[in-house]
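Inspection log for the structure reproduced underneath, given as structure tokens.
Removed from the display is one protein chain of the complex; every other protein chain stays in position.
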């Protein structure tokens, strides 16, 4: 419970600072005999990596994964899968200006308070670079999950919002535009808006929606480890996330029970799905869907005033290569965390078959 | 990880069905030497119990707690605190009608699918009656937490919403009205609305806001066990919760970084608090605040059509004594879960002093 | 990890002091649909309870278990099983003499050092009375384990030792003599010896051997959670245990590899079984067998000198009703802990069928 592990039976533990020698992790509990598609893993990495388009950070990190163990003759052996992603393109000098001062709305101040000092280069352990390891593990979890499909997309950037439910959107669009939204027209508007924001040296928040289909009935434990509680924790653990809602979500709080109740069809499916595929914390076989709110990135390419370790006021200037909006690159991270939650629950429910 | 435990070092494990002999739990890891105020524990129980006002279920359950261990001469001994709440007022006959059929938007169907059969009386383990045990443990956690103050209140019922931030509300009002909202005028409107809803045999959702003050800096672990991720999981594990947001929340996703960043004062506090008292998953000493969305209760006192175990259509009628709106009674549950999360993180951070 | 839970998926958490109101526990993760034989559970309790014969403590405790949850219409529901054993025959006055002084080789001193004070009555949480809860849970685990057979017996009392391997002993004798040894002649000698020891106000140690048969292949995890490592921890957690050895054990350390290696039969079984049914931490389908050493009970009915809380020398006199030798009553506890370890590993290995 030292905080760098996720999951109980399908368990990921990660390490690594953004400007250290390497990041990496151990996936423990992955069942044996899964024929791994290593290219599919790298494709997921490429969806998250910097420099992939004009609207994300222009850092150049290949983010290629080296696997050290747990795979033999192309298949998982059931033993822990150790892996590393070596850092190659850090420009630590970019961070000299924050060595002794605290960037607003970053973790600099609390790390110093909690640990006494910190690896200040690029945010160290608090950098979202850590999520690369989640994507590796999530990509393997996806392969374990077989026919369960997990699809995330950007549903808003600032106040530009997709106004249709997911059933009416075109998922084929998602990987065709750099924003990863599910509508071709909106994609253009969002892209323009992010470019404008970047030009201002500013940043903007957004929302990602995730839809999980083909879920077996029975995943999730009653009481504390409800399926949506674990999904919520997983999503809230991603950098910059401020909120999570599933099914009817916050809007559901305004509804009456007579409108909100999902009536059954004779096969056990429901006519509506305000429940979001989960009842009493357990999957009911309907689609699971949820929204995740991301705040605007805290690093601005602007001059600002802040304090140093001694509490003196200091003037400084944001530098480096940063994302004007985090959601396009966060889409594969959301999917990865969803896959990890589901894989763990599948293993916890020994009678369930994929 | 069988799902009925919460916490790592300050750990609650619970048992009990709504119509079984008793509910109860074990609090393991509570430090020794805490002089327990047992009346304060019962007061928290009374805030949650049925029958406390005209706008909640009229079941009469005294919900008195018996402590079996872990307390000696008025103080905690450091050994596990076992407790039970005996069920006394169950009317199991009220539930004969659901023995073989599935209530819409309840857990009946998924329990049968997952476990093969279920204790159908009153929802069994899926009943919110289980939260009584959380309130017991949370009340003890509150006493351990000393000067940390945790205050929850109802901020909306249906579309009736408090439109002020918590700083401008009167927390003294909360326990003075049966809705547990923080504004005297709105309390009357909400109460009237809930009465109207009950008259219709219908139910309505709502939102609870929780504010935590006097928090030590440094609680929370980076990466997976971020403070807000654990708070989110805790809240999402409460029956009927559909969403969680902290700090700027979903609204933060529409903001620009230049507006959202919290500038430092020279003492390390911040001029604004869009971060919600947490940066990089770690408390920064500012107020922690969050919203929790509750769906409308699924049990309606209306006729409805559903299916039985064999998939046949059946007509039935909602009976029993139910809450038209869950939020007034959920306020102490929210506070209890927040206290459990904080107590656990205090123990995990051995250098932090309360 | 507060220390009062055992197991990951089949998990027991216990509470209770020897002279408090009740002891009890929660079994979380027991699969649903097991038709529980409650009389078989009570029979296990009766094997452990005081007053069962002339060579154990003459305290009279019925040790009857009340189940509060998790069982419906005679079957487990898959939800947590809460239970309590109410204390009825405590003579707390017997313990006034130890309130302020420390009994040698008891936990009095370390509890005071660790927790600041203690419930001194009857040893409080450190009393072996706590093991009653383990027997309840173990009895349920046994029923879950179906055809796996777990048999423990007393193989030595002081220097009286059974000198045959378990295959040459008569397990039918075990419950026919109060010592619970597996040889009728030795039973008489051991019984006489224990009576003699009791007459002297003294106590004596002993060894229990446990044999597990019909074990599925594949239980146990490589590396840290080896099957014998978990069995060892389980046994060492029982009061008064000083040692654990399995298979060839300490004697194996004197052997050569050419004698010790277990040659295969063509069906995968082995001609010898120095491995003790476990290879690389994983069950191989052969019998698992191990020995557990118990020290002599520390409570003597003799005068002795010790120190009080301030470090002053005090003279006192052992009183109360104690066991002259702990092993006869510890036999069902050993079996219970073995059952809990196996049940947990069965659930962890989802492909294994019982």
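Points to keep in mind about this one:
Each chain gets a letter, A, B and C, in the order it is written, and its residues are counted from 1.
The rule is short, and it goes like this: a contact is a pair of C-beta atoms (placed from the backbone, for glycine too) under 8 Å apart; a residue touches a chain by one contact, two chains touch by 3 or more.
Here the structure is a predicted model, which means the values were calculated and not measured.
Among C:28, C:245 or C:335, only C:245 touches the chain left out of the display. Touching the omitted chain from chain B are residues 1, 8-9, 79, 222, 347-348, 350.
Mapped onto chain A, contacts with the missing chain fall at residues 1-5, 8-11, 13-17, 20-26, 28-29, 32-33, 66-70, 72-73, 75, 77-82, 84, 114-119, 124-125. By the touch criterion stated above, the residues of chain C touching the omitted chain are 1-6, 8-9, 14, 102, 104-107, 109-111, 113-114, 125-126, 130, 156, 158-159, 197, 202-207, 217-218, 221-226, 228-230, 232-234, 236-237, 242-250, 252-258, 260-268, 270, 274-276, 279-284, 291, 293-300, 302, 304-307, 311-313, 348-349.
In this text, only the chains that are shown with their structure count from here on.
With angles rounded to a multiple of 5, the C-alpha fit of chain A against chain B returns 180 degrees of rotation. Chain B has its Cα centroid 27 Å from the Cα centroid of chain A. Shown for chain A are the residues in touch with two or more other chains, namely 1, 8-9, 222, 348.
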